[in-house]
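Sending over a structure as structure tokens; questions will come in a sec.
One chain of protein is taken out of this complex; the other chains stay put.
Here the chain labels run A, B and C in written order, and each chain numbers its own residues starting at 1.
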Amino acid sequence: MTETRTWLDRLWFSIGLGGRGPAAAAPLPLAQTLAQALLSRRGEASGAAIATELLTAWRALDGQGRLDFARFLSQGFRPDAAQLTAAFEAWRADPSPTTEERLARLAEPPRQELLRRMNLAPGATASLIDLRQSLFSQLKNEPALLPLESDLRHLLASWFNRGFLELRRIDWQTPAATLEKLIAYEAVHEIQGWDDLRRRLDADRRCFAFFHPALPGEPLIFVEVALVKGLAAAVQPLLDRAGTERTPKDADTAIFYSISNCQEGLRGISFGNFLIKQVVEELRAELPQLSRFATLSPVPGFRRWLERDAPEAVPQDDWRNDAAQAEAMRPRLLHHCARFLTQSQDGRGPADPVARFHLGNGARLERINWLANTAPRGLRESFGVMVNYQYDLAFIEANHEAFANDGTVARSRTVEALLTPPPEPDEARPGLAARLVRSVTG
Amino acid sequence: MTETRTWLDRLWFSIGLGGRGPAAAAPLPLAQTLAQALLSRRGEASGAAIATELLTAWRALDGQGRLDFARFLSQGFRPDAAQLTAAFEAWRADPSPTTEERLARLAEPPRQELLRRMNLAPGATASLIDLRQSLFSQLKNEPALLPLESDLRHLLASWFNRGFLELRRIDWQTPAATLEKLIAYEAVHEIQGWDDLRRRLDADRRCFAFFHPALPGEPLIFVEVALVKGLAAAVQPLLDRAGTERTPKDADTAIFYSISNCQEGLRGISFGNFLIKQVVEELRAELPQLSRFATLSPVPGFRRWLERDAPEAVPQDDWRNDAAQAEAMRPRLLHHCARFLTQSQDGRGPADPVARFHLGNGARLERINWLANTAPRGLRESFGVMVNYQYDLAFIEANHEAFANDGTVARSRTVEALLTPPPEPDEARPGLAARLVRSVTG
Amino acid sequence: MTETRTWLDRLWFSIGLGGRGPAAAAPLPLAQTLAQALLSRRGEASGAAIATELLTAWRALDGQGRLDFARFLSQGFRPDAAQLTAAFEAWRADPSPTTEERLARLAEPPRQELLRRMNLAPGATASLIDLRQSLFSQLKNEPALLPLESDLRHLLASWFNRGFLELRRIDWQTPAATLEKLIAYEAVHEIQGWDDLRRRLDADRRCFAFFHPALPGEPLIFVEVALVKGLAAAVQPLLDRAGTERTPKDADTAIFYSISNCQEGLRGISFGNFLIKQVVEELRAELPQLSRFATLSPVPGFRRWLERDAPEAVPQDDWRNDAAQAEAMRPRLLHHCARFLTQSQDGRGPADPVARFHLGNGARLERINWLANTAPRGLRESFGVMVNYQYDLAFIEANHEAFANDGTVARSRTVEALLTPPPEPDEARPGLAARLVRSVTG
Partner (left out) sequence: MTETRTWLDRLWFSIGLGGRGPAAAAPLPLAQTLAQALLSRRGEASGAAIATELLTAWRALDGQGRLDFARFLSQGFRPDAAQLTAAFEAWRADPSPTTEERLARLAEPPRQELLRRMNLAPGATASLIDLRQSLFSQLKNEPALLPLESDLRHLLASWFNRGFLELRRIDWQTPAATLEKLIAYEAVHEIQGWDDLRRRLDADRRCFAFFHPALPGEPLIFVEVALVKGLAAAVQPLLDRAGTERTPKDADTAIFYSISNCQEGLRGISFGNFLIKQVVEELRAELPQLSRFATLSPVPGFRRWLERDAPEAVPQDDWRNDAAQAEAMRPRLLHHCARFLTQSQDGRGPADPVARFHLGNGARLERINWLANTAPRGLRESFGVMVNYQYDLAFIEANHEAFANDGTVARSRTVEALLTPPPEPDEARPGLAARLVRSVTG
């Protein structure tokens, strides 16, 4: 240890700290000096040690300090303009493999190499993810931070390549330290403590997550699956903790009722597409009798859209209290929801983010369910409507391509039928409406 | 499975294979078509599936097929010249973060994204390493393959960042499947089968390797360590399988007597520096009484250099048979070896690759040992001379920096003394030579 | 599978079930028939299969059915009286190794072999533990069940020999399925859900449990330890979930504040002694600076004893509400508690079961703490008094032996001093009492 200390002492001396060590330094200049040392020749010899000190210094910074350090990284470590210009000219004069490669190399900011060297320290990957996360709220006001964010995204996208992710089943044998993260990260249907979690990991449930070796025990994204008979039409029965547990052998359908990203700092690096498809494969291998794989998804943008697009169709606040009124509204709301979810905005599909995610993955809009989520949030966002997106491996590529081309939304006949406007409420006889509804959800 | 087949059938149809499937296709066009599909919109939806098919097709190619596929990758998937030029002009006109980022993005060849998508398939990383390895022998004759090699190196260097490597101790509890790889990969002192390996994993030995999660059970680099008393002066006693095993508690010195890279396709992506330093930390934690960490290394370039630089000093072929002659040569050969290892070529250190590796890592040239490796290869390459490079954490950065600056070689006084030319053999009294030698090895 | 079914069909036929299988049988006769088959020649060939069927049948029995099956096992499978008598006579005539061995063999009831064969089935050990547990409530009324209980105890004691137990640390990385068992089994200071559990597994806490390979994930006994400075005098600060976490490096004392047996069916097979001693060894190895290992234990029998032995000293129900009264009572109650815990009943030590456990293990009665447990149960059972038993490896054997000989209780001088009766309360000046107390707890 003496020698290590000696070596660090030399470092402290070399950055003007004398024998007082890093505790004596203001953390920001310390971090800056260490960043420069890391990219220098010194970093070649002692990279892991310097990176470790740098990460320690960075973690000691407060919010303002981290912001200043991010500015420091963004403004410095840029490509050498003269060299880059020369490389470009050389390439334009003679666009050979060599000049092309040199141009690409010089266009890559040295910042990327610095970030790669920061990753030499133990636990650095998690800190780089945090660093990126800290930029998001700032970017709008301060576009000068974009290069740093862009470099981080580029590196993280490469490091978190699907080939390096590990799919793991989560169950009651999983360490509590990982399980408590599910409770924290669940973004769709909040987990109400450990008893609720346990129900979600019962024998007729499945939960899978992607992990990365650099973030041990830390899920990147997870999906919760219910094994049921028939396409689930409402979420409360799935979440009901008192529900009788069924054996997975009776199920014919896997319902993906919740997908949550866990790492805000990996935003924009998509895992959900891969996760769903691999989980479909896993479930098929384990339970060959499953014949249908679908989600039960919220429609978070429905009310906002309806208020703008068809304000006259927005029900009054107390509509749920009046059964007749609610019943009367059903056809109209389902019709508008079908419109909302199949309408392409500028050829890029519907405005709803959940819809775009699943349709972009190649799923089909299968069914729109009435009073499917009666929790306050569900009623507020979408009048309780939820949607099944169905994953049918035979068609996902065609669905995806059509959607990517011009926003075409693959849909079932049931949904197609909803696109015909229902008769005006005053004309409609209740019996007819009821029959119509049955045909939708039956 | 039916659906998957259906989906692939669609793919086969779309590339003109009809219902006959990939077996009917010539593998090269198949691989090419799949590569294009992978980088297209289709690859966004079904990336992992297409990548898996592509890797399968690639593995089915013979040497010529792989070469043609490499050419296909090298020549295509290049930056868009017009867009790149426009991005450059925009940046030159206004060198803002945004234009800078856009220029970097467009200068990166789409080939890199293609290679990242290939990595979506299970086991793809190993195949990409193989792909790169297959290029090496071809590069000299065919520089057009350079862009592919360069992209692969860039990606692999990022993916095999130190932060993603796992150091593991190798011992007799390690799976045989991994151990047999040590036997295959040992590049310095060949392992003579399982009994020899077992000796090298005894209680007074240590072996550590780096592993990467994408190559399970496959070492990237490993180091063999002997725990001894005093600085080891010869390698045969370390390798001797009949040697009495000592308990590690008696040792004061760790001798790194063999370091081998395992993955030819990762050539140029250096792990050795990190490995040695982390192993030093591991050994210190386990055995705090160790006070010295040094190598016992070959000098592979010595004879070649001597034949050119001081041919008169090269001994006759039978020198080993004549004890008096051998003894007489000792001072001169040690002197020349010291010259060879401290002489800087164009300010970049000695020509010997092993020396450059350890000196570049910040080690010190500690001692030159006479008759340290009496195996045929050792005698042939360096007249049996071996060298201790000592790793002293307090000085590695300074040593590294001096070496990187102008090739200055850190060395002990013992080595320094050898740089003084010895008296001519006929002048020398044997007793003096003997005393000199004692002072060198004592 | 056909063959297996055929084989079982043969079994069902052979016990009169025809082709209707076990579902058609009354479970009790089925279990009885299978038990007989298991001990017969048939059991030699197909032991594991028959045992599996037997366990399945037994698990299907209700309470009355299990009781009847236990009677069946108790009454049958007894030693052969004639052979046993003959073996005894042969031994008495010639007490040789051979006759001695034969006598022992014939005196062992065949029931033991039957129980060993039942253990051939997967998961059988847990069922045999359950079987034993089910007997406890019945034994008083029905001594005829004693032989079965005795055989089970004998077998389980041999199978759960210390040599087969595995000590494991329990922390937040432990699977939730195991952690929830801690919550269920904690018998001393109830765990108030997962947050409370998490606090008990913090960095300045330790928890260890014994496991047995036949009961995976199922703790047999566990101990909770707090790492603190000085001998803990009260339990609430240890349990306080809002308490600031300290680092274990500051601690000099390990307080064993809760020990819970988990398997009622292993009652009488003691693990606590081994657990405490091995945990002391583990903690020493991890934290060499720890210098004291002691419990903070309840005195569950104190009130009951006091009511009988010194009823005039029992405080009124509302004593806690009157600070002066509480203060006045302190010397007397501590004095009586010291008497209670050092008094030997018939030469077998004090009546308190916790005291007998620790003193029997060789611990020393170190300190008696006033208002150490202010939870309702603590106040009710022992007026809030708790006790430190100290484990000092140098003395445990001598302490144990003295205790085992005649119930002599090893105690500190502090406890010894309490044995002198305090002055009568009306004589005592408060100041004096307070000083006395300080000297006791200081």
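Note that in this section a contact is a pair of C-beta atoms (placed from the backbone, for glycine too) under 8 Å apart; a residue touches a chain by one contact, two chains touch by 3 or more.
Keep in mind it's a predicted model, so treat the numbers as computed, not measured.
For the chain excluded from display, the touched partners among the shown chains of the whole complex are B, C. Shown as candidates are C:235, C:279, C:396 or C:415; the residue that touches the absent chain is C:396. Only one residue in the set C:27, C:109, C:248 or C:422 touches the chain that does not appear here, and it is C:109. Residue in contact with the omitted chain (choice from B:50, B:104 or B:179): B:179.
Contact with the chain not shown here comes from a single listed residue; of C:100, C:130, C:252 or C:282, that residue is C:100.
By the touch criterion stated above, the residues of chain C touching the omitted chain are 1-4, 6-7, 10-11, 41-42, 44-49, 74, 78-79, 81, 84-85, 88, 92, 95, 97-98, 100-101, 103-104, 107-109, 116, 119-122, 124-125, 143-144, 146-147, 150, 155, 157-159, 161-164, 166, 213-214, 273-274, 277-278, 284, 361-362, 392-401, 404-405.
One chain is missing from the display, and on chain B it is touched by residues 172-177, 179-180, 193-194, 198, 217.
Going forward, only the chains that are shown with their structure count from here on.
Seen from the C-alpha centroid of chain A, the farthest chain centroid is that of C.
A comparison of C-alpha centroids places A closest to the centre of the full protein. One simple way to say how far apart two chains are is to compare their mean CA positions; for chain A and chain C this gives 49 Å. For the pair chain B and chain C, the distance between mean C-alpha positions equals 58 Å.
For the pair chain A and chain B, the distance between C-alpha centroids works out to 38 Å.
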